[in-house]
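Of the protein chains in this complex, all but one are displayed in their positions.
Per-chain residue numbering starts at 1, and chain names A, B and C are given in the order in which the chains are listed.
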Amino acid sequence: MTSESPWDLSSIVPTLMEFRHKRDWEQFHRPKELAAAIAIEAAELQELFLWKEGESAVEIQNDEERMQEISDEIADILIYSIYLANDLGINLNKAILRKIEENSERY
Amino acid sequence: MTSESPWDLSSIVPTLMEFRHKRDWEQFHRPKELAAAIAIEAAELQELFLWKEGESAVEIQNDEERMQEISDEIADILIYSIYLANDLGINLNKAILRKIEENSERY
Amino acid sequence: MTSESPWDLSSIVPTLMEFRHKRDWEQFHRPKELAAAIAIEAAELQELFLWKEGESAVEIQNDEERMQEISDEIADILIYSIYLANDLGINLNKAILRKIEENSERY
Partner (left out) sequence: MTSESPWDLSSIVPTLMEFRHKRDWEQFHRPKELAAAIAIEAAELQELFLWKEGESAVEIQNDEERMQEISDEIADILIYSIYLANDLGINLNKAILRKIEENSERY
């Protein structure tokens, strides 16, 4: 069961950790590898938009198959980001908040 | 104020949307551009690990400056991912859950 | 027919331009799109090394199938780089020479 807010990932994180632990994949998940995995997934997300200029969010939303692909790639990026943040003890919430404050001063 | 769980991003999302709205940046945030931004930030994260082989999580955690840089880059990746998910109406929680289920069958 | 040196791409460039022209693909090849295409191909190259640490060049060379995949991805990166350099009138030779000189002063 997921929590009610789409932005509350608390209930999903233990599931992710268990998934990895059962397959004994922690050994492959060095921070450097996870960073590479995030970049690779981000490129796969980007590929869904290649050669397609000027598309609006609405046009994309009307294409169910593409929405599913985009959703899957964002999920992959998030999954590896969560593993990396977890393994290094980074508080995602605080990390984002810090960035917003930094950007608020800059722009 | 952020919520108590480091993985609950619910309270930060409205702040992100407000930050963007105040600067009138929605016009630049087409899905394709956000996907490119995620990929660029992911490469910046990766750069922090370039030419450094075999580093463990613990070694990295002992280097405060690097931890801050890594934390900032993960935050940037998350921020653009949140904008993209928000703009396309993708429920992050459900997207990740679906991916876990798919991967559970595959591996 | 290719020229004798493996590093002399002169004879291949006209073939690439003709290939594109016949398919009327110049319209899609804006500089920004070509830059995205290079990044996506670079990620596909990277994927061939993901989760594999400490591999030497010799180990890779002994795996014929992987060598073919790597060769194909490098070719893709080069192809889009050549299109971009051609379209913007960048002299690859001079661009690299300039970079070497710059790096020679720096390191």
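For this structure, a couple of remarks:
Heads up, the rule we're going with is that contacts are C-beta pairs under 8 Å (C-beta built on N, C-alpha and C of every residue); 3 or more make two chains touch, one makes a residue touch a chain.
Because the structure is predicted, anything quoted here is derived from the model rather than measured.
Among the displayed chains, contact with the absent chain in the complete complex occurs for A, B, C. Where chain C meets the missing chain, the touching residues are 2-3, 5-13, 15-16, 19, 23, 30-32, 35-36, 38-39, 42-43, 45-46, 48-49, 52-57, 60-61, 67, 70-72, 74-79, 81-82, 84-85, 87-100, 102-104, 107. Looking at chain B, the residues touching the absent chain are 28, 30, 33, 36-37, 39-40, 42-44, 46-47, 50-51, 53. Panel shows chain A; residues 36, 39, 43, 53-54 of it touch the chain omitted from the view.
We take it that only the chains that are shown with their structure count from here on.
Taking shared numbers over all numbers used, the chain A to chain C interface scores over half, which places it in the same class. Multi-chain contact residues, meaning those touching two or more other chains, occur in chain B at positions 36, 39, 43, 53.
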